[in-house]
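What follows is a set of notes on a single structure, which appears directly below.
Excluded from the complex is one protein chain; the other protein chains are retained at their positions.
Which chain is which? They are A and B, in the order written, and residues in each are numbered from 1.
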C-alpha cells in the first residue's frame, strides 16, 4: 500500500466528480417530475507535491469547498479516485480511513460554527489525540494539548475555557490547533481567513505559513481571494462551476492568465497598489445555477470572447506552458482581456 | 478637519454613541468628526468594532435602545438632524439620505415584490408625483422601471413583479441600491455593499455606485473593510479604530503616505502577489474592549512605535495637505 512513498505527489486527484441528487418529494414523484442533479464537482484532476501549497480559487458556489471535502472523503465522490501517499482512499475500509484521518486534516472557514460550544478548548483540541490513541493519561493529554496551543499563539491557561470566551481570531487559532495536534501531513484550509478582520487575517496567514515550514505540511488552500492565494500558494487552480479552468504555478497563472475567467477575476480585484480607476473586464450577469449548467463551455454565458463553438462543445484542458494548463477554445488566438498587460 | 463650506453636505462633530450592556457602558463611537462634501465619495475603513457602522447608523437616527447618542452635532445642509422629531427625521431618511445594508436578503422585505418596495419608497417621499390615481400609478411604475434599468437589471418590467428570493445575491444588492436611489437622495450611505458578494459581482456593484454618483451628482459614503475598494472608488478616506477616527485625508495620500501606525499596519498586513516570499507584518494583538478605556492612545497596546508620550488622550494632528492623524508622532509636512 505504501509502494509509492516519497515518489510522486503526496496527493493526487483523478477525474473526481461529485453530484448531489436534489431530494424528490412525494408530490414530485406523483407528478412525474424528473430527479434533478447538482453537479458540484465535475471531472477534476490535479496533484499536490509534498511541502507544496496548492491554491484553489473560485467564487461562491463553484464547488471548491465540496472538492476539498470530497478529497478528505467527508463526502463520497460520485466518480474518480483520490490517492494519498500511494493509498487509494476510496478503497480503504472505514476503520482504516479513520486511522488515515490522523494524517489529513481540515481547517474550516467559520470560527464560530466549527467549534462545539459545549466543550472546552482542552476537549476540542485534545480529541484527535484521544481518537488516535496519541496520548495516554490525562496528564500527557493536557501537556500535548497545551504544547500545540502555545504553537498557535494561545496559552495553557486557555485550556479550560469555552469557545464563546474567545474572539474570532483566537477561535480560528483553536481550530488550527485541533487540525495540527495529531501531526498530520496534509491540510485542507477551507477559506480559513475569509471570516476574519484584515489585521487578524494577516496574523493567521503568517501563522499558517510559519507552521507549514516548522511542521513540514502540505496545504490545499481554498479561497475566493486572489491576493491571499497569490501571496502564499506555489500553484493555483481556478475553478468555475465545478470545473478547473486553469492550473499552473502562481507566477505564471497570475502574471499571464490564459483563461478569460481567470483574467476577469484578476481584473475585478481592487488593489491598493494600483489606485484610481482602471479599465475592467466587465462580466455581465451572474453565476448560472448549478442545477441547470449551460451546455458547452460553462463560462460562455458570461464570457466576452464566446463564439459559436463555446456554446456547443466543452473545451478540454491543454498545456499552454510548463505545468500550465487551461481549458478554452480560443487559447491559441492569444486574446487577452487585460489591456494593461497587452501592450 | 477643515471648517464647513457651502460645499459641505454633511458635517458630524464630536459624535459619541454608547451602548448599555450588562458588563458596562460600551462607547462604540467616541468623538467622531465627519465631513462629506457635495458630490464626493468618502471611504470609511475599519475593522469589526471600529464604530464605522454605528457612526452612520447614528447619522441616520437608527440607533436603538440599549444604544443612544450621548453627544455631538449632526448637521445636514445646515440642519441639526438630532433636533428633528420622528416625523421630520423619517422625511430626511430616504428622501435626502438613503442607506443600503450589508445583508440584502434580510434588508429587503421577503413578502413584497421588488416593485412594491420601490413604490413604497416613492409614495413615502413624494417628489412631484401626479395626484390622479391612475396617472400616479403609471408614474411610479415608469420611475421604478427606470431605476431597475439604472442598476443594470435586465427586463425590469417583468422583474418588478418578482420577490426578493427570486434574485441572486448580487441582484438583491443592486435592487437595494435601486430602492435607495429611487427618491434621488443627496447622500447615499453604502454599508459594506459588496462584502457578501463575489469579486466579479462586487466589481459590478461598485462601478454601479460610482457611475450613478456621477450621473445624479450625489455624495456617497462607502463603509468597507477593504482598502482596495477605497483606493479605487473614494476621493477621501477616513480610517477608524476602536470608536475613533485615527486618520483621514485624500485617498492617494493616506494610502501612499499613511501617518498613523494603525493605517500603516493595515496596509502592511494586506497579502499581495507582489509580497510573495516576504513575511507580512501583521498587527499583533486585538482591538481593545470599548469599556472603561484608559486615557491613552487606543492603539497603544498593538503599536510598534509606542512610547511614554502616548499615555494620554491624543488629538488629531495636522500632517499637511488636509491629512490628519491621531498620533503624537505626526508632524506637519510642507506641501510638495
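Simple rule for what comes next: a residue touches a chain if its C-beta (ideal position, glycine included) is under 8 Å from a C-beta of that chain, and two chains touch if they have at least 3 such contacts.
To be clear about the criterion, contacts and distances are computed from a predicted model.
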Listed names "Copper resistance protein B", "Gluconate 2-dehydrogenase subunit 3", "ABC transporter permease" or "Cytochrome c peroxidase", matching UniProt entry of the absent chain: "ABC transporter permease"
Contact partner of the left-out chain, one of B:31, B:268 or B:288: B:288
Of A:14, A:110 or A:210, the residue in touch with the unshown chain: A:110
Residue of A:16, A:62, A:122 or A:195 touching the missing chain in the full complex: A:195
Identified contact with the non-displayed chain, of A:79, A:127 or A:306: A:127
Option touching the unshown chain, where B:225, B:259, B:272 or B:326 are the choices: B:225
Sites on chain A contacted by the missing partner chain, in the whole complex: 69, 72, 74, 97-102, 105-106, 108-110, 113-119, 127-128, 131-132, 158, 161-162, 164-170, 175, 178, 182, 195-197
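By our rule, only the chains that are shown with their structure count from here on.
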Interfacial residue positions of chain B with respect to chain A in the complex: 47-48, 168, 170-171, 198-204, 206-207, 210, 225-229, 231-233, 251-252, 255-256, 265-276, 279-284, 286
Contacting residues of chain A [partner chain B, same complex]: 59-60, 167-170, 197-203, 205-206, 224-228, 230-232, 250, 254, 264-265, 267-278, 280, 282-284, 286-287
